[in-house]
Every structure is written in C-alpha cells, then in structure tokens.
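Heads up, one of the protein chains got dropped from this complex, but the rest are sitting where they should.
What follows is subunit A.
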C-alpha cells in the first residue's frame, strides 16, 4: 500500500463532538440573549406572587387609573394594581402553554414519523384523517372541546395540545419522507430494526432540526391560542396574562399599559424561547456539518 491508499492515515480522529452542543450554545450570543429573556420571565413568574405589592384582587384606585407613584403600571378595568396582576398572572399561563406545546409536539412527532414509515395505503388514510382535522379552524376545535367538557386547566391544556397534533404530524411526516428514502434507513430495515428503533434511532436524530423549529412555532401558537381563549372568556385562573388582555381591552386608549404589560411579558418569553431554539438548531446543524 502506498501513501495514497488510505488518506489521512496519521491524523488521529478525535472524539470531537461530545458536549459540543452545549459548548456551541455557550459561545452563541443569541443563545445567551434568549436564555436571559426566558429566565427573566420565569423568575418574575416564580417570585411574582411573593413580591406583589398588593393582592391581585384588591381595589387600589379608580378604573383605568394612569401610572402614579405607588402605582407604577396604573390600574385595570376594576381599579386593581396592574403590576401585581402581571406578577401573579404568569404562572398558570406559562405552565399551560408549555405543557400544551410539549404534549402536542410529542404526540404529533411520533404520529408524523409513524405515518412517514408506514405503507402507502395506511399513510394515505392517516393523512386524510389529519387533513380533515386541519380544515376545522383551530380555535373552533378547542371551543368545541371546552364547550363539551368545561374549561379547567386540564381541558384547556389538552384541547390546545390536541389542536396542534395534526399540523405537527404533517410537517414531521414530510421531514420523515426525506429520511425513509435514504439508504441508511433501508440499511437499518435490512438489519432487522424494530419500529421503535427505526423511529428513534434513524428518523428522529435526522429530523431534530425540523422538530425544534416546529416546537418553536407550536409554542407560540399555543400561547396565542391560550390568550385568545382567555380573551373569549375561557381561562382557568382568575388572574392570568391572557385574561388581562381581555379584561382591559375596553380601556386600551385610556390605560394602554393594562393591556401591553401582559402582552410584553408573553412576547419576551416567546422571543427568548425562539432565540434559544434557533441557537440549538444551529448547534445541531453545525455538529453534523463538521
């Protein structure tokens, strides 16, 4: 054998990619910005009830009072302290949104991958079913479920999650198609890999970028859905960012902060989550590009 036979014979191959996901994210300023935003909102939500200046239900001023000393964000439609309500109203809202997104994504990803690897006839039938669900407007679908079972934290979360499944499954199915036509997928089938092996060892690692992007999208959609539902009067807790938007919309010209304060909190959280998610997607892509 001459030196041409196996190129690169002297360069040892290092195990370079262990831990590089975290490392790649640590040097990414956008990941930091996103993490700071998310952590800030979460800290406010966790500590808020402890540091709220007044109980969220207490009347402290006249309705839609403008910000004043001792009342930094003004008062809401019933003369309650907006700051206190923002500090208290995040917990349930964030938890419901996150669980709904995680649940919807989780089921949608597995379903989408299953459709992707099943035979043409089964896949056609399942896609027809999911398309039939998709033609019903999401909010209508949720309202039907809530009307049937009543609005409580569980039905809210589950119904919002259910509304995401068909969309996620569609996207994940399309991404899965790109994997099942690859030879490494055929190789895995030929080596007798079971269904779980195919899904979680061959497909999922190769579509993780798509799943992450989809998670970001679905997270935003879930929060918007929850906020819209609060706006329509379906909300689980008495104090919630979503409900605040609904309650104070009548006074948006008099006291805009009563609406904008919860909106800003939701927006900062979603932007932060999306920055972190993008950084993660970049790190994953960079790992396989190396």
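One rule holds for everything that comes next: a contact is a pair of C-beta atoms (placed from the backbone, for glycine too) under 8 Å apart; a residue touches a chain by one contact, two chains touch by 3 or more; residues count from 1.
Please note the rule applied: contacts and distances are computed from a predicted model.
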Protein name (UniProt record) of the chain left out of view, among "NADH-quinone oxidoreductase subunit F", "Pyruvate dehydrogenase E1 component subunit alpha", "Homoserine O-acetyltransferase" or "Peptide/nickel transport system ATP-binding protein": "Peptide/nickel transport system ATP-binding protein"
Option from A:28, A:76, A:96 or A:202 whose C-beta touches the chain left out: A:202
Residue touching the undisplayed chain, where the options are A:29, A:69 or A:192: A:192
Positions on subunit A contacted by the hidden chain, ascending: 2, 4-9, 12-15, 17, 182-184, 186-193, 201-202, 205-206, 208, 287-290
